[in-house]
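A single protein chain has been omitted from the complex, and every remaining protein chain is retained in its original position.
Coming up: chain A.
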């Protein structure tokens, strides 16, 4: 079962981060966010920090899955889990890139 976790963890972390950042954007742009004194500048800063943390976690997973402690004993699982971790990193960078390229709350 640990091998199934190795294969599924990086992309599961991506979907959690993706949903989290989308939810955070909803809070930043909502009347409740404005009511709590969250300005657009602070809002974007929060989103960028969340994006950077998500990328850092994915990089950590790539390194983690290479260590003897967490790597699978099966070479095939080791290779496929590493590819999936790279996919998750690319997905994190690409899908959340709009936090630095797109207008907020328009």
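In this section, a contact is a pair of C-beta atoms (placed from the backbone, for glycine too) under 8 Å apart; a residue touches a chain by one contact, two chains touch by 3 or more; residues count from 1.
Quick note on the criterion: contacts and distances are computed from a predicted model.
Only one chain is not pictured, and the protein name UniProt records for it, out of "YdbS-like PH domain-containing protein", "Response regulator", "Membrane protein" or "cytochrome-c oxidase", is "cytochrome-c oxidase". Within chain A, the residues in touch with the undisplayed chain are 1-4, 7-8, 11-12, 14-15, 18-19, 21-23, 25-27, 29-30, 32-33, 72, 74, 76-77, 79-80, 83-84, 87, 90-91, 94-99, 101-106.
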